[in-house]
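Structure in structure tokens, see below.
All protein chains of the complex are present and in place, except for one that has been dropped.
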Amino acid sequence: MAEGSVQLKHVTKSYNGESFAVRDAEVTIEPGEFFVLVGPSGCGKSTMLRMIAGLEELTAGEIYMHGESANDTAPSKRRLSMVFQNYALYPHLSVEENILFGLKVRKISKQEQKKRCLEACDMLGMTDYLKRKPRELSGGQRQRVALARAVVSEMPVCLMDEPLSNLDAKLRAQMRTEIRQLQQKLGITMIYVTHDQVEAMTMGDRMMVLKDGEVQQIGRPLDLYNQPANEFVAGFIGAPPMNLTEAVIDGAGELHVHGTRGLLPDERWNRPGKVRLGIRPEHLHLEPSASTDWSLPVVIRTEEILGNETLLTMSAGPDRWKAKLPGQWDFKQESEATVYLNSADLHVFHAETGTAMPGQVNVQMQEEASL
Amino acid sequence: MKQAEELPHRVKSVQEAVERYRVPSAKSVWQKSRNYRLALLYLLPSLVLFGVFMFYPMIYSLYLSFFFTDAQGSPALFVGLENYAYLWESASFRRSVIVTLLFVAMTVPAGVVLALFLALIANEKLRGIGFFRTIFASTLGMSVAASAVIWLFMFHPTAGILNAMLLGLNLPALSWLQDSTMALVSIAITTVWMNTGFSFLILLGGLQNIDEHLYESARIDGAGYFYQLRRITVPMLSPTLFFIITISFINAFQSFGQVDILTGGGPAEATNLIIYSIYREAFIYYQFGPASAMAIVLFAAVLVLTLLQFKFGERKVHYQ
């Protein structure tokens, strides 16, 4: 397989021989792809990244880099660069020396070193502080130095472990685009760890959601949003998270929720029994439209008006739901209301396992809606 | 729309994962043992030196203590515990033990209290405090030989400045080093003075590690200086104090140079500390067997004392 590809086969890691830090992970990352590992704290993202880097040994399974088995390859022979959360800059070296450190070790010619350094600094706009020491730089500047170090190495694969978590919100948004552009310009494979689902959604070509060391789902960000494979992914991706509730399917193909009834949108779901039902906050409406086929009584509890949208918290039967409405709304607290929804927007999960039932989900792309 | 990828079958336990998917490493034994080789290489100098100059002599001392030795110091005749029995009966050795214990009792508490006092007054934020700190630490730079020679002159019965001061105060002159009770006190004074620099420096460092906020909140509560000293400073400083006390003990047992220069163990063996009698037995009389027995006894005593300190002292120590 081509240069820049990374393949994980049954990759498993256990630190203590009992519990999994990473459990049987399978994925193929294509050359030039921006691949995001995302999940809550402690789910094994860093462990997986460090196994790819060769900093951690595998308990079982195999990793292929550039098409070849890399289990026994030293980190420095895997032809990858890595950017760390705290940047890992050498405090006693100047910015320039930091950037060129790896090249010196690899005995790249002086000329070439200079050329690459200039290019990288141009690209990242940091020619001015080459002579400074890391402690004389701001967080954002240090971040750039760390990036430059990866850039000059010209390795086909780059690994990043939460590189933006030490920056403030505004700088983070800016660096997100910069990193994405950089990756596209260089055409390298990027494997990027984050616990922030916004980063995952906006930066990745594809993403992998992890929980307790287990791969939950792999796919393009929008596919994961529209078709979460299980309740965890449904709850993890999207803000506010998807509303979930208990429901029962009867023998007649009808769905019972909070004492109301609706028709099942997909025949394949027609198996009598308990299920869990999910609906995204933006799919709850307060006025009926042509496509709505269901209504539920709710009580409005709180509201947050954000300017361009309004977040409502409401009691629907025994559950707390959130609704996201475009524009500004004003409700009296504790007032009764009716929410309308389209049953095609529903997600149905197995009551026990939490996995999504296969079935049609109504995907409304923006273009379609505006037509 | 493309369906989300199906989840593959998952292994149930780590064991199952290892059985099914473990890829045996192709690394040779040579590659796998890399860390061991590296560790051995880097630790080798230390291990060899410790072996030759610490562990081997420790064992050899024990071995020698069961022998009479010839003039070259080689073991000549196995005598079992006879050397120990000889020590047990020797009035001179018993005297040494008592003198050593007295010496420890004189130097350790006095030294620690003095160093603590100096550290406390030098821990204030005042103009020129750096100068005082350097002065208090200065004895760390004083060698035993130099210190002992200076004090020898100060203790001099007629030319010495100490007696001159006493006379100036209309007090009787003392025979600092000639009197058998006074001599040990004089050596203790010299020792405390010499060791103060080190203890001071460590204690000052310990004091400066205490969080300022503790004092600030205490002051807000209206606590006085001595209350703060008792309730904050000493407890927070206890690990450092504990370290200094242990070091002071060990130093007291190893005080050799000052005895050698000031009194040579006299008068009438009144300052014949164990370490000094070991030296005399071994390197003046060439009795390596009994000397080794003494060394072993001293080692055991120090070991027991240190362990006791850890057992009882550690409990009173607050670690942050």
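Details
Each chain carries a letter (A and B) given by its place in the written order, and its residues are counted from 1.
Everything that follows uses one rule, which is that a contact is a pair of C-beta atoms (placed from the backbone, for glycine too) under 8 Å apart; a residue touches a chain by one contact, two chains touch by 3 or more.
The working rule: contacts and distances are computed from a predicted model.
When the unshown chain is looked up in UniProt, the name that turns up among "Alpha/beta hydrolase", "Protein-export membrane protein SecF", "Stage III sporulation protein AA" or "Carbohydrate ABC transporter permease" is "Carbohydrate ABC transporter permease". The chain not shown here makes contact, within the complete complex, with A, B. Although one chain is not drawn, the whole complex shows that of B:Val97, B:Met142 or B:Met182 it is B:Met142 that touches it. Of the listed residues B:Ala17, B:Met154 or B:Ala270, the one in contact with the hidden chain in the full complex is B:Met154. With the whole complex as reference, residues 50, 53-55, 74-77, 80-82, 84-88, 90-92, 101-102, 105-106, 153 of chain A touch the missing chain.
For chain B, the list of residues touching the undisplayed chain reads 35-36, 38-39, 42-43, 45-46, 48-50, 52-58, 60-61, 64, 73, 117-118, 121-122, 124, 126, 129-130, 132-147, 149-154, 156, 159-161, 164, 193, 196-197, 201-202, 204-206, 208-209, 239-240, 243, 250, 253-254, 256-257, 260-261, 274-275, 278-279, 282-283, 288, 291-292, 295-296, 298-299, 302-303, 306.
Simple rule for what comes next: only the chains that are shown with their structure count from here on.
Those residues of chain A lying in contact with chain B across their complex are 9-10, 12, 14, 17-20, 23-24, 26, 58-62, 69, 71-72, 214-215, 217-219, 223-224, 226-229, 355-356, 358, 361, 363. Contacts from chain B toward chain A in the complex involve residues 1-5, 7-8, 10-11, 14, 17-18, 20-23, 25-27, 31.
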